[in-house]
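These notes concern the structure reproduced below.
Omission of a single protein chain aside, the complex is shown with its protein chains in their original locations.
Order as written gives the chain letters A, B, C, D and E; numbering starts at 1 within each chain.
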Amino acid sequence: MTYSVTVRDHMMIAHSLAGEAFGPAQRLHGATYVVDATFRAPALDADGVVVDIGRAADALHGILAALSYRNLDEEPEFAGVNTTTERLCSVIAERLVLAVRTDGLGGGGVSGIVVTMRESHIAWASFEVEL
Amino acid sequence: MTYSVTVRDHMMIAHSLAGEAFGPAQRLHGATYVVDATFRAPALDADGVVVDIGRAADALHGILAALSYRNLDEEPEFAGVNTTTERLCSVIAERLVLAVRTDGLGGGGVSGIVVTMRESHIAWASFEVEL
Amino acid sequence: MTYSVTVRDHMMIAHSLAGEAFGPAQRLHGATYVVDATFRAPALDADGVVVDIGRAADALHGILAALSYRNLDEEPEFAGVNTTTERLCSVIAERLVLAVRTDGLGGGGVSGIVVTMRESHIAWASFEVEL
Amino acid sequence: MTYSVTVRDHMMIAHSLAGEAFGPAQRLHGATYVVDATFRAPALDADGVVVDIGRAADALHGILAALSYRNLDEEPEFAGVNTTTERLCSVIAERLVLAVRTDGLGGGGVSGIVVTMRESHIAWASFEVEL
Amino acid sequence: MTYSVTVRDHMMIAHSLAGEAFGPAQRLHGATYVVDATFRAPALDADGVVVDIGRAADALHGILAALSYRNLDEEPEFAGVNTTTERLCSVIAERLVLAVRTDGLGGGGVSGIVVTMRESHIAWASFEVEL
Partner (left out) sequence: MTYSVTVRDHMMIAHSLAGEAFGPAQRLHGATYVVDATFRAPALDADGVVVDIGRAADALHGILAALSYRNLDEEPEFAGVNTTTERLCSVIAERLVLAVRTDGLGGGGVSGIVVTMRESHIAWASFEVEL
């Protein structure tokens, strides 16, 4: 028995991907990611929610704003790793975990987080973690 | 190994949400919920389906019709609780469980139900239960 | 030869509709409207845009915020008229026209506005006006 | 902790469904299936991906091309079974499992596959298998 | 200044397309068409609508039901013509025009009809006619 709430936002970045397998995506290009952050819980709180949806949306927006409108190839935190969609999902999910653990988002009730990033109408990735 | 079938319908209701966290949503307002009901099963029946899709759609439609075009603040069954999206998901899921258990929807094969309600293009909730 | 830019936002309201034709929608209920505002122009400005997309989104958001989380049946401006989706489209469009004409949104280049409001996954309405 | 990558493609087929429960769908008709193939893995490979997305898309496309633009009622492999959406999901998933196991798609890291087929805006099915 | 209202429904058919340009679609196959019917009017009626949305949805549903779950290659009305998406749009639009003209749908106010048929996530067609 699991409840979940999802909020959607987006970010636009530039990057390149290293490795022959990426073909033309080895060149500097970019992407819009439509980002869905899902918060899971086994029960609702006293207000009847999994998480305050306004605070959840703000937390996601803050995390995306710190990444948005940047060339990820030049961000020190991504030095030496490919900023693939699946990796970015885990980066954003880990930051949401932090918001849950240290900022009290969800008031202790959140048991899992899923981040899905849609990079086009025909491809997306996700990362799912239990707390 | 899990099969699933999902049918989509919608409902439109009025309500208000009690609690400071809800901000302007404490006022009477309303929502369209696009509702997805998913039926899961470990195997297909003799017809090759999880559930008769016509009967599943009818069951969902009947449940939604009983809630639609109403002010949920005035419905006795919701007295004292917030009709948040996540709670409404569980209300609808429990009624589908009943349809599975007592009306024979799915012919005994259904092992789980998920209800997802989309309240806008940027927010949705779900409730998932195993049978 | 026409350029256009569209921004999407949403609002949630309660209302009822008077007239037998509306059936159960004569009862107090509500809706989420996903609202698309389109600005048309025959040419781009010096920045290469139809309208500053940030200002367009802000204008739409402000107009929707003034209507959101309300029971439209109790708003004096809608006394005696049905707040159907098509009428709400024209209300929002007229306010966008005002933003174009008096606030300088679009810098004089906007030649038309379209507002589309999606009330569910199976129904929407729009209003289109030339300036 | 699970990563996933999904690619989308589609196929168009004719078929009929045997059994009274199918009503008018017992007649020869057809469908467009928008097909989502999801690959899951507990970790990323050295390139930072779950699976080479180009190879995944090609594998899915090849599997769909072998079924597309056909009358499934006349295909020997479907003799005596109903080609329901849920069954077609499992057929495609099993072929993707083969691509993972024998063609090396995913380089040994793929731990699960999900195939979802959308047959209209109000109905879809899926099949999920662990490797 | 134009108002419009759109309702969505769908149909599933089998057919083949004659002509080398159609490649594999020359074989018998099928499609799901998600069908959007738009009614346009220069003004709203006394109820504040372009058309009674319930009657519009019923009119569309009846037209689609007469075509659904059939092999269009065997329907006398389509003998000798290709039932391409764009042609089917015009067939459905002409029947809606009839509903407007002879059944009084829209009460005399409808000035135009558009039918859009989505045959997959990457292709659609439409037909637009003024009354």
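Just so we're on the same page, a contact is a pair of C-beta atoms (placed from the backbone, for glycine too) under 8 Å apart; a residue touches a chain by one contact, two chains touch by 3 or more.
What you see is a predicted model, and the numbers here were worked out from it, not measured in a lab.
If you put the missing chain back, the residues of chain A touching it would be 8, 10, 12-15, 24-25, 27-34, 68-71, 119-122. Although one chain is not displayed, chain C still touches it through residues 1-9, 44, 47-50, 52-54, 57.
Within the entire complex, the positions of chain E that touch the omitted partner chain are 17, 19, 21-23, 81-87, 89-90, 121-130.
Throughout what follows, only the chains that are shown with their structure count from here on.
With centres set at the average Cα position, the gap from chain B to chain E is 31 Å. The residues of chain A that reach two or more other chains are 121-122, listed in rising order.
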